[in-house]
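Of the protein chains in this complex, all but one are displayed in their positions.
Chain nomenclature is as follows: A and B, assigned in order of appearance, with residue numbering initiated at 1 for each chain independently.
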Amino acid sequence: MIEGLIGGLFNGISIGAVLLIVALGLAIVFGLMGVINLAHGELMMLGAYTTYVVQNGFKAMGESALNFYIFAALPLSFLVAALVGLALERGVIRYLYGRPLETLLATWGVSLILRQFVRSVNWAMIVGLVVLCGLFFGGRWVLQRSQRQVAGWMTAVLLTLSVAIAVAVGLLLNQNAGVAFSRPWFSARNVDVTPPTWLRGGLALGTTLQFPYARLFIIVLTIACLAGVYWFLQRSAWGLRIRAVTQNRSMSACLGIPTEQVDALTFALGSGLAGIAGCAVTLLGSVGPNLGSNYIVDAFMVVVVGGVGKLVGSIVAALVIGIVTYLVGSGTLALLFTSAEGLQPLAAFFTFFATTSMAKVMVFALIITFLQFKPAGMFPQKGRTVEA
Amino acid sequence: MATDTFVRPKKGRQAHQRLLVEVGLVIAIALVLILVIPAVVSGFRLGLLGRFLALAIVALGIDLIWGFTGLLSLGHGIFFALGGYALAMYLQINTLGDGELPEFFSLYGVTELPWFWQPFYSLPFTLLAVFIIPAVVAGVLGYLVFRNRIRGVYFSILTQAALVVFFNFFNGQQELINGTNGLKTDTSTFLGVEVGSSSAQFNFYILTVVFLALAYALCRWLTSGRFGRMLIAIRDDENRMRFSGYDPTGFKVLVFAVSGAIAGIAGALYTVQSGIVSPQYMDIAFSIEMVIWVAVGGRATLVGAILGAVFVNLGRSLLSESFPEIWLFFQGALFLLVVTALPDGVVGWLRYRLSDRFRRWFGRSRSVVTPPLLELDPDVGAEKREAIDKR
Partner (left out) sequence: MSAKILDIENVTVSFDGFKALNNLNFNMDEGELRVIIGPNGAGKTTFLDVITGKVQPTEGKARFKGKDLSQRPEHEIARLGIGRKFQTPRVYLNLTPRENLELSCNRHKNVIATLFKQLSSAERRTIGGLLETIGLETKADVPAALLSHGEKQWLEIGMLVAQSPDLLLVDEPVAGLTDEETEKTGKLLMSLAESHSIVVIEHDMEFVRQIARQVTVLHQGSVLCEGTMSEVQNDPRVIEVYLGAQEEEV
């Protein structure tokens, strides 16, 4: 009984830890900036693919090196996702601050593009992209030097021209430059990342309990990320600036805080955390273009239930949702009631919900009920800035 | 020039005349769709068009709730699928002889028809269920959310979560509703005719056109009168309404329910024309895509919603026939383009930019100035900031 309880708790916490590490970046981007980033899942997916690439790199170096690929993969995933996030912020999001619904639609568009990108990326496409960026930014630079003000239509024409040329170059390469250019980097099917040997198996406690090392690793990683984010926001100079801009943008600008850089940094940080989350979930399953969409809705639920803008809220919400999901989904609750006399209807009720997908149904019903009493989440923020 | 474009049409006779012209136009377009198009388009293309028109009906529902009322629902797939399932269940059990069960039940060892299938033996019940069930689901969900003044993005996120829940439910219940595989309708018979046959398909096409016209009329009526101004007021400043003595919750619940009902009808029409209803209709991506049709056409313009739905889907089928990989890139770019460069959509853009003649052509419905962005309004923003500072 006790063992079952501890086992259940552990599994719940480990689900919660995955949720939390995914939700952490979202909580920052949504809570501090008011941006709904639906591409968060795809940033995760990029992190996961980075891990896959890094592992393949380490494979070439031999078996002994392979065991430590994850320590290289973590920072690299962070970096890749953060850079993509940075580009996203500079390219799109910064025009949309204060309009959360618009950010939602725009980031969804980005997520579609990213999903298709990993499916069909090959060298021809990369060359095309480079050409596009070169032409567009080069052209804009030239325009800015020659014109006092660059009109909207000029940018539009420039963009259309660059896209046309880049697509043409890409297509030409794709068809004529041989397999090296036209072969997709990743297969359309899911790829697998093999965890290092020291993360296989688990820590045995007692007779039946086993804590898989991979899960333990994720819990530790989550705690480390939390500590890192907490330290960064509360103790570092940039963290102070981020908090200042969140609370009063114009005042911060008057005090000489570079608000644009702060925005970019905050978004990059949130995106980078998505990359780490992506790296972490490779330990649990295979990697595919749709990896992110499995997590994104749950992660948003964590943020909403916890209370937007409060990291503590996200932590508690993730753990509670994780534990409830596990207890319902694994049938532990149903078992509990089956053993008791007179509670058979209740047991039947919980048995009905004792699958992973049905557990989600139940958890959502609970969340809606919860929001009836606490519409602003567990830890409501006073003077909320995100209000559409 | 700037002001006279906004002056409202003269009251009385002239407004009456305009209404007549509009009714005439709608009927004329419907007749063209029913009589002329089938003569010039192949059966396959006509089937596609019928499906797109069904999607245009959903788009009208989305426009009502998002374009006019400012509530972005990412869960309209629920209502769409519910309407489809209602009709598909009727078709499944009414094609069989007495005492027979739909085939899939035997796969999961179900020997008795589950209780909630029973009422679908009745055609009147089914026809009501097609729009009443989605309306009730939307109404309840809306009430629970709006009652607590959950608004804006929170509403969007919750509707999306609801969508995931319904998807999981329908996807996971193999023995109740055939789970992932969905329910097929093309081999069933409806009023003695096989649903998949070309004559039935043609009738469904006509029915779709008729319902599209009806849905347009309903939305037009809702958005033009005093109720429509209430919707715009909700979009502009919901909280202000409370101080004028209105309770926005009721209005929002009603509008969400109507929007859900419209989506339900669309779902049923789409289902019989595509031959299947499955949990895929509740895919997250599909529901967000509905939003983009409205955005491309122009939110808060009903014509825009219809045109957007038809043309985006047309583009999709053309593009994905020849280059399937490109469609997602294209769609993603469409999202970005609409949000950043074309916030009023194509019709909205035409309405404001083109000459008077064009405006009269497209702008029969009342013009609404740029979408509501409370946050961008410096005055409201100032008040909010002050409220925050006070704490």
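Heads up, the rule we're going with is that a residue touches a chain if its C-beta (ideal position, glycine included) is under 8 Å from a C-beta of that chain, and two chains touch if they have at least 3 such contacts.
What you are looking at is a predicted structure, and each value in this text was computed from that prediction instead of being measured.
The absent chain, not drawn in this view, touches the displayed chains B throughout the complex.
Checked against the full complex, the one of B:D237, B:D283 or B:E325 touching the unshown chain is B:D237.
Screening B:E100, B:E175 or B:D247 against the full complex identifies B:D247 as the residue touching the chain left out.
Residue-wise, the contact with the chain that is not shown comes from B:F227, picked out of B:F125, B:F202 or B:F227. In the full complex, chain B touches the omitted chain through residues 3, 6-8, 222, 225-227, 229-230, 232-233, 235-237, 239-247, 250-251, 254, 368-369, 372, 377, 379-380, 382-383, 386, 390-391.
What we mean here is this: only the chains that are shown with their structure count from here on.
Annotation: 30 Å between the Cα-based centres of chain A and chain B. Residue ranges of chain B in contact with chain A, taken from their complex: 72, 144-145, 147-154, 156-158, 160-162, 164-165, 168-169, 171-172, 284-285, 288, 291-292, 295, 325, 328-329, 331-336, 338-341, 343, 373-376, 384-385, 387-389, 391. Chain A meets chain B in the complex at residues 36, 92, 95-96, 98-102, 104-106, 108-113, 115-117, 119-120, 156, 248, 293, 297, 300-301, 304, 355, 357-358, 360-361, 364-365, 367-368, 371-372, 375, 382-383, 385-388.
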